[in-house]
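Notes to accompany the following structure.
Subset of chains shown; positions unchanged.
Naming follows writing order (A, B and C), and every chain is counted from residue 1.
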Amino acid sequence: MKARCVREEMAYTGEELRSLWIYRTFDLEGDAIAWFAGPCEVSGEHLVDQVDAAANDHIKAARMMHFIIEHFDGDLNHAILRQRLLVCMAGEVLGGEVAGLRRVGDDLFVGEKKLSVSIATVSPVSNLIHFAVNIDPTGAPVRACGLEELGVDPWRFAERLAAAYVGEAERMAKARCTIRGVP
Amino acid sequence: MKARCVREEMAYTGEELRSLWIYRTFDLEGDAIAWFAGPCEVSGEHLVDQVDAAANDHIKAARMMHFIIEHFDGDLNHAILRQRLLVCMAGEVLGGEVAGLRRVGDDLFVGEKKLSVSIATVSPVSNLIHFAVNIDPTGAPVRACGLEELGVDPWRFAERLAAAYVGEAERMAKARCTIRGVP
Amino acid sequence: MKARCVREEMAYTGEELRSLWIYRTFDLEGDAIAWFAGPCEVSGEHLVDQVDAAANDHIKAARMMHFIIEHFDGDLNHAILRQRLLVCMAGEVLGGEVAGLRRVGDDLFVGEKKLSVSIATVSPVSNLIHFAVNIDPTGAPVRACGLEELGVDPWRFAERLAAAYVGEAERMAKARCTIRGVP
């Protein structure tokens, strides 16, 4: 699994969550995690979660650290499990630095303030996850906070989370190959 | 998904990790998590992880809190993802109470001492997970610690972890049904 | 599995057979069956069965009782099996009331007159079934009959079929969890 930090600022609009976007955009072949910072605004037809879409909701923040993950295997249940695991791991990475951090499903909160957004889905050829953590939550439609005010270096956080996720993926792939079935 | 706390002391030998054992033993139908306390000794042919089996390793502790989980769907990758998520969640539940707790793959450690064991596998009809946390680690073949010495009430911990896991399973099942695919 | 009777008259054009339409339209989350009465006209690009499409065929009736079913699991073979089971069950429900009723694949006939239409397919995230029984077959491109002339109350029929289908789905889900594999 490849990991790529993209230093140029990029906006996330939801259109990026499609098969092979990572490959076409960053030339990363195969299972990959890429991350970049930039504004976030997802609405209307680009919303993948139909709970948001049905509520005419939108996702917005002035600046977030975005993670896009693509795995070329698995069904929607794999995608959702991988997403939850990723958000748990984000909690593990941030836990030591941020007081009052808690995870609720695929969201991180600090107290009552939302720190992150996430969606997992499938394309015809892959599993896809978008996970983004506010750096500056300005514009968010709910009470939110960001890494900036929490004093967390977003790039260092991203680097650690990506390394942890890649490591976990490799350990799971390895474990997969030493387990026998049971009756 | 059903949850059942079993108050009678039971030993875990590895034979319990088979399809429909929860149903036959506790009369729990469908996806379920059951937990009980008791000694642990798994060796030889009952080892599911062939890394352990190849090393003539064994798993042992005087008393552990055992969790057995069965999901009637999914492949081995689902089983492993569910297991990692469970162990992460055990970390979330214990994190506030236990200083120096860390997760490495499917293991919890306190400092250099191992707190837990776990395996995930498949049967012909289901996903299966065994996760066990030392209460009293006496007899463990590696440096280990237990909930007792950490001052954690094992039954309260188990109750909280099981509730969190069931809640997560339900949230994921719900999320599964409001997500559209992407191109 | 949820069931919802929609009392307002709605037309069926084929566009309704898409993932999460039930959720977006009726706010029913998860596996569901919804039914409503209204005219039916499906043609051209909205035809899912390419036998019809290739023949420049169309589906039409002045008023039908429409059932839309979505299951958030399964492949196309599951969808087709579920559809056949549903049509069999419609036959069981109507059998006592309608003389000369017979099922041929996914169609019901009374003598030589066609009583129903049906299609099963997959979306990127689900199984989908449309099944519709003529109330007033006026406009149908083949010899057809309807519940009205047969003296069957369409709402009572729909209620009974939906209840039977939901019950069957639940019994099957339960059976799934008490069966062991064989060598």
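Everything that follows uses one rule, which is that a residue touches a chain if its C-beta (ideal position, glycine included) is under 8 Å from a C-beta of that chain, and two chains touch if they have at least 3 such contacts.
Since the structure is predicted, the reported quantities are computational estimates derived from the model, not experimental observations.
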Given 3 chains in view, how many copies does the entire assembly contain? 6
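Methods note: only the chains that are shown with their structure count from here on.
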What's the chain with its C-alpha centre farthest out from subunit B? C
Expressed in whole Å, how far the mean CA point of subunit B lies from that of subunit C is 43
Centroid spacing, where centroids are CA-atom means, of subunit A and subunit C in whole angstrom: 39
Any idea how many Å lie between the Cα centroids of subunit A and subunit B? 26
Touching two or more other chains in subunit B are residues 19, 73, 123-124, 176, 178-181
Enumerate the contact residues on subunit B facing subunit A in the complex. 17-19, 48-51, 73-74, 76-78, 80-82, 84-85, 88-89, 91-92, 95, 103, 105-106, 119-124, 128, 168, 171-172, 175-176, 178-183
Subunit C partner contacts - residues on subunit A that touch it in the complex: 50, 53-54, 76, 122, 124
Subunit B residues touching subunit C - in the complex, by the definition given at the top: 19-20, 23, 29-31, 72-73, 123-125, 173-174, 176-181
